[in-house]
Each structure stands twice: as structure tokens, then as C-alpha cells.
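Note that this complex is displayed minus one protein chain, with the remaining chains in position.
Chain naming follows the written order as A, B and C, and within any one chain the residues start at number 1.
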Amino acid sequence: MEVNPYVAVGILLLMAYVFFYLPAGYIRHVLIVLLVFIIGYALVMTVSEMPTFGAVDTPAHNVVPERYLGRAPEETGAVNVVTAIITDYRAFDTLGEVVVLFVAIVAALSNLKAR
Amino acid sequence: MPLLDFFLLSFLIVSAVAVARTRDLLSAVIIFAAYSLVMAIIWQMLGAPDVAITEAALGAGVTTFLFLATISKTQRLE
Amino acid sequence: MSLHLPVISIALLLLASFVMPLLRRGARAAALPFTLSVLGAVFTVSLYLIYLVESRGAFSYHVGGWPPPWGVELYIDHLAVYMMMVLSSICLVVMVYGARDLYHEIRAEVMSWYYTLYLLLLASMIGIALTNDLFTLFVFLEISTISACGIISIKKDRECIEASFKYLILSVLGSGCVLLGVAMIYMITGYLNYDFVAQELPQAIAEYPYNILMALSLFIVGFSVKSALFPLHIWLPDAHSSAPSPSSAVLSGLVIKIYAAAILRLLFRVFPAELFEVVPVLDILLFLSVLAVMAGSIFAMVQEDIKRMLAYSSIAQIGFVFMGIGLFGNRALLGGLVHIFNHALMKSMLFLAAGLIIYAAGIRNIRDLRGIGVRMPLTMGAFAIGAFSMVGIPGTNGFISKWHLALGALDLGRPFFVAIILLSSLLNGIYYLPIVINAFFGVKIEPRSEHRDVPGMMLVPVLILAAGVIFFGFYPGPILALLEQAIVL
Partner (left out) sequence: MKDIVIRTVCRVIVPFVQVYGLYVIFHGHLSPGGGFAGGAILGSSMVLFALSFHLEAGAQKLGHETSSYLESGGGIWYILIGLLGLALGSNFLTNRAAGLGFGLPGQLFSGGMIFLLSLGIGVKVASTMFTLFYNLSEEEGSGGDHQ
């Protein structure tokens, strides 16, 4: 997977030009379709290489889910492992999610009231 | 059950394209709610009931309400 | 107890922002002193943390008491405390200024919302600086995105809504890219913690090359959108120029930098060095940064609105930070990192000075600034110091970062980048110096009737920042000493 930096920068510049500056028209349509095919090809290549869903030997099956599944009830007291993860093992992320809700509502209200 | 999987996933793709293509925002919102509902079923089939409950309540319920409230203050057609 | 201070400062900021909407009626007057005291406390904590990290080295904090691969880890090293100090100090000074200025830009009823968003923005940026976990990074990224849009769109202005909507859409797309990248990294390594991912990635390269490549490009695109690297800068001029002046100062000075610091951490602590031999990520960043430096300066030259010009100049200056990352030498990295602080100081000072001019004289157009130096000598003096620093005249802190960047480029045997730095300084001189010269020596135009006096509470922060620009131009020692330890990765 040799990557040429000039080609990569060129594609990025072309994308930015097409998406942000090119006026609507026939050329823009053709270029957008072309770019979408390039991105889609890259994504398909990526997905085709991913480990099979649910396979035993995926990298995600390591010590992390082992402890979550095996010891969550005794360590956290919650029978539902998902809740044990989101409100105990990774409670800080959940605090972040609560703050996301809060900031969303503050931003929306400040917008509605500021008019 | 691969046939049901196939059916649901193709429904997802069709409704996603329909949301993007339709000019009527109200129908887009309704199609999007249907999309979320099917998505909830798929979460359940993938073995994630927590996500399925949240998706059903948020995707099919609250988002639709919020989109509708926004449409009622703006225009229905794009 | 002192090891808990990083998480306590984040919790304090979040708690203060939650309490803020509850301050009603009589308590509303307490909102400003409350905000300022919280910001001051966080600044004090960040200074203490610098001392702590200097004396006992980097340490990690396990939130919830769970060890790293299971729980969330905060990693407090030299870079993290440096970023925290930069963020909290600039936020504090800008808020002192904003206390007066905001009242003429936004309505009094939404002031407490503004403080809330401001505190949340600072909390999320500190979170991004401290975190050692990919998913926590994403969560704080979301908070910072939405709150940054919030402090733009709060102004009662059609233009502002439009600009912040554009910013929101692009920035959320960037967040989506980052989330997809995090998912891919999790899929192929099975971890979210930086250290564990870094441990697993070298083996994963052989097995999943496209996944790593795709995750890396998604991270780069996502963070470049957010930090306005050149071809993805499209949202920045509108957003930063139409926002209220304190928001512009924070957005331009801090918000775009923190994403650069985040990608720096990802590139050097998570992705293995072998990857960069195969995939020339650093070269790509370097080319983009050169384009950013040149394009930002050229676009800035043709602007008429002063805040718009400053916004375009930010695009050029973020290029220097990325140039430091892309050159990948110790000295160049030092230059890039110190430029984060230096540019935060001078750009927020310039935005505040521009805000003062707009407040006092109601002028936004650069050509109308002729002779304003006589009416507002202190403000324009500060502006002149900032302009000199932008150009990189010795004795100002802009010189220090450019000097280290240039030396770093020479160390690596790439004199081309020295030429770029010099050329960019020249271009900066072309558009900054005429403003200063015209302001002091230009033909005076009749002052308009709406001229207002400059309140001391607004002038003092600008002067403090100007003094900082001079001070760190002559004594960059402490900052450089801190950063020299930060880049020993």
C-alpha cells in the first residue's frame, strides 16, 4: 500500500475544490460521482478486510470483554453488563454524554431566545 | 435467518436513498422514522437490546417529534 | 489529593456550567463573578499541575478506579499541562474582557447561557488535552463542537446564524469521520486506550493495512476540518469574523489549536513509527501546511473587514503548527508547539483589540482605521505589538516560534521551509504593517459622533496580553523548558 503524498494531497485539494467552490453544473456532477466512487472503493476495500462479525478470533475478543462478561456482576453489582460498562467501568464517558445533551439544549435555547 | 436480514438491510438502503431524494420534508421525516424502526429491529437481531430500545425511543419517537416541530415553524417543501 | 486535581478541575467546570442556568433573578448578577472565579481556580490548578508534573513526572489517573484497558484513563504529562495552562489562562483573560463587551453584542437574557457554553467549551478542551482514551476523546470533541457553535450563534444576527450553521455541519462531519476512525481502530486492535492501541497496532499493520490507512486518513480529515487546515478551512472566515469578539478570540486562539494538539498525540503516541515510512502522512501534513501558510496570507491581504482579515491570518498561523508536526524533528516540533501558545496570546489579543475598536468607534473596515491611533493610542499600541509579533520581529514571541521552526527545518536539511517561513513573514508584513502605520501616521479622518470611551475593564486584558507577547518574546525560557520535556515522547 504505497501512498504517494502528491496524489493524496491532489485528491484532497480536488475534493475541497469540487465540494466547496465549483459552481453547480454538469462538470460538478461528474466530478462528485467520480470522487464518491473513489471514496466508496476505499471504504469497500476497508470493509472487505475487516474481521468477520461474531468470529471467535477477532482482535476485539481480548481481555477487555473477558473481564466485562465474567466479572461485571461481582465487581459492580449490576447483572446487565451493558449498564455495568456504561455507568461504572466507563462512567466518565457517560458523564460526557450527559453533558452533550446539556450543551445541545443550551445551544438550542440560546439560539431560540436570542432572536 | 439470512432472508430476513437481506430484506431488512435492503429496506434500510432504499429508505435511506428515499430520505435523501424526496423533496417533501414531511415525508422524509416519516420515512426516517420507518428507517429508525427497522434499524431497531436490526439492533435486536445483532444482540444489542439496549441499543434497540434507545433507537426505538429516540429514532422513531423523539427525533420525529423534533423534526416535525421544526418543519411546522419553517417550510414543508425543500 | 493533588493527583485528583485534573479530574476535579473538569468536574468543577462542568458543575459550574450546570449551576449557571439556575441563577435566576437576584442571583443573576452573581453569574459573572462566579464564572470568573471558576476560571481563576482552574488557572491556578493548571499552574500547580505544571509544578507537580515538573517535580514528579507524568502521571495517569484512572477514573472510577478501573485500570486502563477496562476503564477511562487520563494521562497528565508535560504536553497536557502545557495545553491546560494555555487554555485556562487565555480563557480567563478573554472572559475579563468579555464581561463588558458582551453586553453590546448579545442580549442580557442570554448572558448566563453564554457563560454556560463558555465553561463547557473550556471543560471539553481540557478534557481533550488530558484524555488517554479514544472514545473519551470523541465525547469531548462533540461537546467542544456544539459549544463552539453555540458561542457563535448566540449573537442576534442573521449572518452569525448562517456562519455557525455552516460550521456546525462541517464540524459534525469531521466528528463523524473521527468516530468512524475510532470504530475501525477498535475493530482491529480491541482497545481504546492510547497505550494499548499503540501496543497492538504494529502487529495489526500486516493483517489489516487498509483499515489502518483508512482510520488514519479519517482522523486526519476529521481533525483538519476542525482545525481549519488549508483546503478544509472554508467555514473559518465566516464563523470567526461574525462571532462576538470574545468568542472570536477564544475560537481563533484556542479551539482550532486543541484539535492540532489532539492529532499530534494520536500521531506520535498511537500510530507506530513504521507506518510513517509506508504512508507519508507527515509529508501530506507538511504540504498542506505550506499551502495553508501561503493561501491564508494571500487571502488575508485582500480582506477589507478587520476581523475577517484576522480570521484568514489564523488559517496561515495554524499552518505553522502543522508544519512543526509535519517536519517531525525535535526542534521543529518545539517551534510548532510553542506557536500554539504564542499564537493564542497574540491572536486573541488582536481580536480583542479589534473588538475594542468596533466597540468604541464602530469601525470594521480597514480603510476607516486611518488615524485611529491618535484617538485610541493604547489599543492601537497593543494592536501594533500583535502585528509585529505576527510578522515575527525579534523581541516579540512570534519571533521565537518562527526561529525554532526555521532552525528545526535547517536541522533536518530542508531549507525550503525556511524560505516559506520568511516569505510568509513578508506577506504578514504586507498586510499588517500598513494598518499600524496608517493608524498612527495616516491622515486623520473626522471621528464619528458615536465614539464611545473605552472602559478600563476591557482595555486591561488587552494590555495584559500585549505585555505577555513582549514578555515571552524576551523570556521564552520557562515555556521552552516545559516543552522540551513534552516532546520527549
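The definition used in the following text is that a contact is a pair of C-beta atoms (placed from the backbone, for glycine too) under 8 Å apart; a residue touches a chain by one contact, two chains touch by 3 or more.
Note that the structure is predicted; figures quoted are calculated from it, not measured.
The chain that is not displayed touches the following shown chains in the complete assembly: A, B, C. The residue touching the chain not shown here, chosen from A:V3, A:A60 or A:A108, is A:A108.
In the full complex, chain C makes contact with the omitted chain through residues 4, 7-8, 11, 14-15, 18-19, 21-22, 61-65.
Contacts to the hidden chain, counted on chain B, fall at residues 49-50, 52-54, 57-58, 61-62, 65-66, 68-70, 72-73.
Although one chain is hidden here, its contacts on chain A can still be listed: residues 73-80, 82-84, 86-88, 91-92, 94-95, 97-99, 101-102, 104-105, 108-109, 112.
One rule holds for everything that comes next: only the chains that are shown with their structure count from here on.
If each chain is reduced to the centroid of its CA atoms, chain B and chain C end up 38 Å from each other.
Our note on geometry: chain A versus chain B, Cα centroid distance of 19 Å, whole angstroms. Within chain A, no positions touching two or more other chains are listed. Contact residues of chain A toward chain C in the complex are 1-6, 8-9, 12-13, 15-17, 20, 42-43, 45-46, 49-51, 58-64, 67-68, 88-93, 95-97, 99-100, 102-104, 106-107, 109-111, 113-115. Contact residues on chain C toward chain A in their complex (touch as defined above): 14, 17-18, 21, 63-64, 66, 69-72, 106-107, 109-110, 113-114, 116-117, 120, 123-124, 127, 133, 135-136, 139-140, 142-143, 146-147, 149-150, 153-156, 161, 184, 186-191, 200, 204, 208-211, 213-214, 221, 231-232, 234, 278-280, 283-284, 287-288, 291.
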